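A single protein chain has been omitted; all remaining protein chains appear in their positions.
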Amino acid sequence: MSVGEFKPLVVAFCCNWCSYAGADLAGTSRLQYPAEVKIIKVPCSCRVNPLFVLRAFQKGADGVIICGCHPGDCHYSTGNYYTRRRITLLYSMLDYLGIEKGRTHLEWVSAAEGVKFATVMNKFVEQVYELGENRRLEDWRCKS
Amino acid sequence: MTNMSRDVLHTLSSTSIEKCMSCGRCSASCPVADEMNIMPHQFVALLKRREVEKLMESNTLWKCLSCFACIERCPRGVEPAKIVEASRLAVIRQQGESHISADEIPKYLESESDLPQQLLVSAFRKYRG
Amino acid sequence: MKRIGVFVCHCGTNIAATVDVVKVVEAAKLEPGVVHAAEYPYLCSEAGQNMIIKAVDEFGLTGVVVSACSPRMHETTFRKAAAKAGLNPFMVEISNIREQCSWIHKDSKDGTEKSIILTRAAIAKVHLNEPLHPGESKVTKRALVIGGGIAGIQTALDIAEAGFPVDIVESTPSIGGKMAQLDKTFPTLDCSACILTPKMVDAAAHENITLHTYSEIEKVEGFVGDFTITIRKKARYVDMKNCTGCGLCYEKCPVKKAPSEFEQGLIKRTAIYTPFAQAVPNVPVIDKTQCIKLKTGKCGLCEKVCTPKAIVFDQQDELITEKYGAVIIATGYDQISLEKFGEYSYNSPDVITGLEFERLTNAAGPTGGDLIRLSDKKKPRSVTFIQCIGSRDTSKRGKPYCSKICCMYTAKHAMLIRDKYPQIEVNVFYIDVRTPGKNFDEFYRRSAEEYGVNYIKGQVGKIIDQGEFLTLQSVDMLGGKRMDLQTDLVVLATAIEPVKSVRIIASMLTASIDTNNFMTEAHPKLKPVESPTAGVFLSGVCQGPKDIPETVAQAGATAAKVIGLLVKDKLMTNPCTAESNEKFCNGCSACTKVCPYGAIAYDDGIVHVNKALCQGCGACAVTCPSGAMDLQGFSNRQLMAEVDAICR
Partner (left out) sequence: MQELMKAKAQEMLSNGSVTRVLAWKKGDFETNPEPAFFTKHVDDMVYNQYCATNLSNFMVGVEKEEGKTLVFLKPCDTFSFNQLLKENRISRDKAYIIGVGCEGVKVIDEMQETGALLEKCNVCTKIKHMVYDELIGEDVTRRVTDDPLTRFKDIEAIEKMDAGERFAFWQGEFSKCIRCNACRNACPPCGCKKCVFDNDNYDTAQKANVTTFEEQMFHIIRAYHVAGRCTDCGECTRVCPQDIPLHLLNRKFIKDINALYGEFQAGADIETLGPLTDFNIDQDAEPSIVYDRG
């Protein structure tokens, strides 16, 4: 990466049943969203451990977004209800510690919402661009 | 004379006419629907069609007792009486003046018209400019 | 270190047009552990798969990464290919460079760079993949049907016909359910009892069907293929074996004050009773809240007249425990309570519900089918039906959904009246008449056109009981006028709701239920008769309002799915399950509380995961503070390795 040209890195955790399928639909519909987004598949949004979110920031991610089925539509019935509480508290804590709010996000995206998936990613990446490089939560050892 | 849009009535009444499924329970529940030239369910329908002036000219505004039976019985939470009420306010706003003053109240109370006190209170609230 | 092979697919030009596949291959070769990397136009083709199989052998691969389309597309294909090559199928990971790269990025540089990163993440994950083996669990070849209405009976008969034993648990003294109460059935007007009773008898006589009437589910343990269920057989105080069903006991019973459930409370029944003449089994029960002998120790008249000595006053509830492979919920519905709808004067004897009307018009009912007003026993001059009472109601009083059966049964009721008593005037207040269904609209139109039923688009605001008649404050919306309609009898098309007990049953079975207490299906379109909980199936109105033809069709579909499960000897279980490391488990049991399947059990300081129950969501792994709980296939280390590889 050349100096001065900031290109953020965004990690997206997507649940297998809704959001990953939503991303696939965005793909089959040829809806553009930034290449900065890298998707990691998890079975359910409730599989996302706060440790993973912090780990991503630690290793240099500039934004982390979690996507899951809409509440009530979870493949595992109740998984995303736990996600909703856990991630609300985690994001609130990160905010409390002074981490910029724009770097974290959670969105419910169903398998049918390819357009929403692309829109959400476009918006989120734009937001991260505005915030610039993640300096507050980063392990300097791992950055060249 | 009027540029009262549906949206203004909408805001004033703060009801959601989109929820109406045209069951007619409001008119069926209304004790004075007989005497109205526009019945409560038609009132909602006309608002949907943005025919606001018709509403403001209708006698429904003066016939409605504000008993709220229509609100009570509506299965969808549309609250027709609030629309009537909003239309009244809209009419008054257009006129833009005070129609009743505190001094006049004793006169009505003493008169032989048997006006209910509740009516006077709400009239005072509504028509004092 | 694993020996990893990376295969990059062109997908014709789908990928290759945007992503420089050769660059991806070259980049992959630089990753640790990658001993072979290649590209191919169509990896999913037989030739492509063979290329992978050959490479596994040639390079001694222990892990495979396929960079191609979405894993939702061809993950299974490539895993099968790996298995053919002798590799554990779960040593294959897919990186999605089509849906997530070539199709959404126009810029070749961006697309290629991202493909390299995604491939890198998949390689990082494969390094940590462990061979996974789907477990096996046995299938008990027996089904349990909860609810003995038409849905339960039909499901049970179909399963039994396929050769599997079925038990029906019914909470009332007889099977038959709501259909037994109905008079005629739309749209053909054939007699409900005439078509149902033979089925009830078939069920009772079938060698594969066991009936547990007057019984309830007490406890559920286990999982698909291997449920252990305890059934409480409530004390009947009548010996099922000795009773001949002669009926002398209830003829002699001096208590005659209990409202008859079957007759919708329109008449009274005795303390010892069979709910209706065609009850199956035809064995009475004693209502212990009414029986003088059971309450005070005196009386015992029934015992004296019973020659086969079938009355057993000291009978106790009996618990039976049985193993089942599948459970079918067929608990049905009730009409909602009209308590909150004071304006409809339901407390008036001349305002009745649809189901009450069924009894009133039934030849076997309390009036022998004679349509009368219950207040003065006179024949009504007019009858008025009101639709959508409590249905489509988003205020807290009613139900937001359409009850679906009322439009049709009201047309039926109206037609029956006009057919039998042409002099009676019949009005129907409706909001919308909904008649989708074979011959349904024709039926409705016949009631209006041939039978002269007066349909009024509008509603009733209030019913006033004036003794002689009822006054309906109503509106005719098409005529645009307010009316005070006088009528002699009112029938309210009361909303239906799932029986209250279904919530308890659902929670025992860990099956999900929606806000209206309807059972949730696994998929609204593609798995309409399965619940999301494996081994639990749905039949009838417990899943959503439906009429008899639909219920019977669904009951058959449910039976087919159940048979499909029961014919299997073994079930393969999902290998991506949670696993607890005993060494690190604190035993706090937080994981047991978040598991939607009850798959985790706490025992003596540690927890155990039941692999057959676990569906692999991972809720437990995140709840576990010590990290003792992990999810195979999506382990903490694997996911963090992916994070690390992406963020490198």
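For reference, chains read A, B and C in written order, and residue numbers begin at 1 within each chain.
The definition used in the following text is that a contact is a pair of C-beta atoms (placed from the backbone, for glycine too) under 8 Å apart; a residue touches a chain by one contact, two chains touch by 3 or more.
The structure displayed is predicted, hence computed values, not measured ones.
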Which displayed chains the hidden chain touches across the whole complex: A, C
From C:G163, C:P308 or C:G605, residue that would touch the chain that is not displayed: C:G605
Option from C:I267, C:V305 or C:C588 whose C-beta touches the chain left out: C:C588
Missing-partner contacts on chain C, residue numbers: 515, 581, 583-590, 593-594, 602, 605, 623, 625-628, 636-637, 640-641
Hidden partner chain, residues of chain A it touches: 50-51, 54-55, 57-58, 71-72, 78, 81-82, 84-101, 104-106, 136-141
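Just so it is clear, only the chains that are shown with their structure count from here on.
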Topology of the chain contact graph, where touching chains are joined (line, ring, star, complete, other): line
Between chain B and chain C, centroid-to-centroid distance (C-alpha), Å: 47
Separation of chain A from chain B, taking each centre as the mean of its C-alpha atoms, in whole Å: 50
Whole-Å gap between the CA centroids of chain A and chain C: 35
Chain C-facing residues of chain B, complex: 19, 21-30, 33-34, 39, 41-42, 69, 73-77
Sites on chain C touched by chain B in the complex: 343, 388, 392-395, 397-398, 431-432, 457-462, 473-475, 477, 480, 482
Chain C residues touching chain A - in the complex, by the definition given at the top: 70-72, 96, 98-101, 103-107, 110-111, 113-114, 117-118, 121, 512, 520, 532, 576, 594, 596, 615-619, 621-623, 631, 634, 636, 639-640, 642-644, 646-648
